[in-house]
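Just one protein chain is left out here, and the rest sit where they should.
Which chain is which? They are A and B, in the order written, and residues in each are numbered from 1.
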Amino acid sequence: MALTGENEITPDPVEPVVLPTVAAVVDGGAPAQDRKSVKAEQRRQLVRDPSFIIGALVLLFWILCALLPALLANYGPDEAVVTADGQFLARSGPDGTAWFGTDSAGRDVYSRVIYGARNVLTVAPIAAAAAVAAGAILGLLMGFFRGWVDELISRISEAVLSLPVILLAILVLVVFGTSKLVIILTVAALFTPVVARTVRSAVLSEAQLDYVTSAKLRGESSWFIMTREILPNITNVLVVEFTVRVGYAIFTVATLAFLGFTSDATAPDWGNDIASTYTLINANQWWPTIFPALAIASLVIAVNLIADSLDKALKS
Amino acid sequence: MARFLVRRLLLSIITLFILLVVVFALTRVFPQDVAKQLAGPFAPQQRVDDLNEKLGLLDPVSTQFGRLVGDVVTLDFGESYSQPGVKVVDLIRPALWNSAKLVMLALLITLPLSILGGIMAARRKDTRLDRAIVSLGLASASIPDFVSGVILQLLIGVKLGWLPATSSSVPADAGFFTSLRFILLPALAIVLVYFGYIARITRAGAIGVFDSDYARTAYMKGLSPWEVIKKHVLRNALQPTVAVTGTQMGYLFGGLVGLERVFNYPGLGNLILRAALAPDLPLLQTGVLTVAVIFMLATLSSDLLIAWMNPRARLAGGEN
Partner (left out) sequence: MTMIEPNLDPVDRADPATAALAVQNLHLAYMVRGQPREVLRGVTFQVRPGEAFGLVGESGCGKSTTAYAALRYMPANGRITEGHVLANGKDITEMSNAELRKFRATEASMVYQDPVQAMNPSLKIGDQVSECFEILGHGKSESMDRALAALKRVHIAAPESVMDRYPHQLSGGMLQRVVIAMGLAKDPKLLVLDEPTTGLDATVEAEVLDLVRELRKETDAAVLLIAHNLGVIRTMCDRVGVMYAGKMVEEATSDQLFGEPRHPYTIGLMNSIPRLGLRKTDRALSTIPGNMPSIGTDLPTCVYVSRCPIATDICRSDVPPVVQLGDGRWTRCHHSDLLDQIVEPLAEVPEHLIPDDQVVELNHVSKTFRQAGHAVPALVSVDLGFAEGETLGLVGESGSGKSTLAKTMLGVHGPDDDGGTITLDGRPMKAKATDRRGEAIQAIQMVFQNPDSALNRSWTVRRILHRTVTRLTDISGEEADRRVSEIAEAMRLSEHHLDMRPRQLSGGLKQRVAIARAFAGDPRVVVCDEPTSALDVSVQAAILNLLATLQRDEKTSYLFITHDIGVVRYLADRIAVMYVGRIMEKGLTEDVFNGPVHPYTEALLSAVPAIDGVAKNRIPLQGDIPSPADPPPGCVFHTRCKYHIPGTCDVEIPPSVTVGPRHEIVCHLPIDQMPTPVTVTLSQKN
């Protein structure tokens, strides 16, 4: 039968149904679904998802670069490229000696790109993790207690969210300086309201469920209900939120470095390198800028691909 | 509806006030001696003291904050520190206009494209077209704006030479289309960032509507797919799109600091960055507040638009 879209409704959830391992002989009802099979199914869906595989491979590559840059780099990050005949090689385009060319100081762009992974891959995940931790705590408090706690934190969050993250970050960094710690704390603090809002709405819908009422009926404390009853049910939300935030943190940290807000402007870092070279594009010296730019793009895309696939798999 | 408006406005004012406190607190704890920095490293102490006196930087914190609130209420933000004699508003106004031009052009291209893409993807859910729109959108939206800016600058501005690679050197006598050429490249970078984002939001909204019982009712009435989209889907599916566009206005006006720097574009973001580095406190505070006000006006308008689209929100008097 020819079916075009117009006769379609969304598929009923026709999951592969596995019969319960023990026959529920006492009564009928819908056949149960095996939890293990659910988890396995989610995993299976992930590893079959091409965007997850691509994302994971790219991310793994950059993690390898961050951990063992010397393994892949041809030169040191600050080492000048010298040709076989002892020639000092600056501002030369990509070729066999310097795969991605050299910058105006004669350093190998390829090696700097490899070394540049470390900074962003330390700062971004730590900041994202801190933001998710803080946001989870605030979100739990807001969603569970509602009332004035919720109102107060919401108002402050709204104020923070009404300005672009990058603008607030600039303000804070101008005041408190640009050490690595300050950058991490700033990014974490600025991401916290968004995470808190996401967690809050997840907690709100959990708190409406009857198992929370049931816990109250056996006299459980609020702390117990929040951490033991509700928290385990929102871990999926936290995992996805963390991945998404890592992506945004890379985005933010790179932009800050590009604007000069960086702990060490000469250190190998993609944002730094773009900042110090981008004006040369007009002189057609594109390689010291474009390769770090592509590195940032590939990393952020990879992280977002993973986040997207995770979200899809965990929701299924 | 009136109650809804009043409530929204009150909330916005509270938010603005909190923001004012935050910005004030941050700028008051500047580690550098602002006056010294302004006067220059070799200025005599007397000049620094005079400057401190003149700018009121030695007054009690409460007086200073009161003055700031007064400035905001009277909409008179005084003179810039870094360019003495120039009114802050005279610096903000052109930057704001520049940002507005860029944003309008970018949205004019982005919105129709991404709405069309989102609806098509939703209608053909799980087909190759859908997957292509979703993955391309995800990829383009992930890349930081300054990175796509740099790449576009190289490819279209330098290698192909189709458009000017920077936006700063607009000839004084440039006509409409010439000026348009100068801002097209940064606008395209914004399109790259937002196409995917808005298309994905639209897609999600449209999928919800296509799957709804009332879409089924419409099909069961015997309506054709196009009639169903036109009469039943669009109005309901575009509400998230409108909401998201509203919340992104703050970012578009004040957050494109990196992109504006790549193209040397004299927008608000660039201005605020300069003010922060100077440090030019009145300019900084005013610039930041301008962005916040734009954000609030934009979200308010998108809420109103949604209320118009959605009678439930409109008639419930803003309970939702």
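Just so it is clear, a contact is a pair of C-beta atoms (placed from the backbone, for glycine too) under 8 Å apart; a residue touches a chain by one contact, two chains touch by 3 or more.
Since we're looking at a predicted model, the values are computed, not measured.
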Which displayed chains the unshown chain touches: A, B
Hidden partner chain, touching residue among B:K54, B:K159 or B:R235: B:R235
Among A:D150, A:E229, A:D269 or A:D308, the residue in touch with the chain that has been omitted: A:E229
Of B:P44, B:G175 or B:G222, the residue in touch with the unshown chain: B:G222
Interface residues of chain B (partner: the chain not displayed): 125-126, 212-214, 216-224, 231-232, 235-236, 309-312, 315-316, 319
Missing-partner contacts on chain A, residue numbers: 1, 3-12, 14-17, 19-35, 38, 209-211, 213-220, 229, 232-233
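Here is the rule we use: only the chains that are shown with their structure count from here on.
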Chain A-chain B separation of Cα centroids, rounded to whole Å: 23
Contact footprint of chain B on chain A as seen in their complex: 5-7, 9-10, 51, 155-156, 158-160, 162-167, 170-172, 174-177, 247, 251, 254-255, 258-259, 274, 278, 281-282, 284, 286, 289-290, 293-294, 296-297, 300-301, 303-305, 308
Of chain B, residues touching chain A in the complex: 11, 14-16, 18-19, 22-23, 26-27, 29-31, 123-124, 135, 138-139, 141-148, 150-151, 153-154, 157-158, 165-166, 210-211, 216, 219, 224-225, 228, 250-251, 254-255, 257-258, 261-262, 269, 272-273, 276-277, 279, 284, 288, 291-292, 295-296
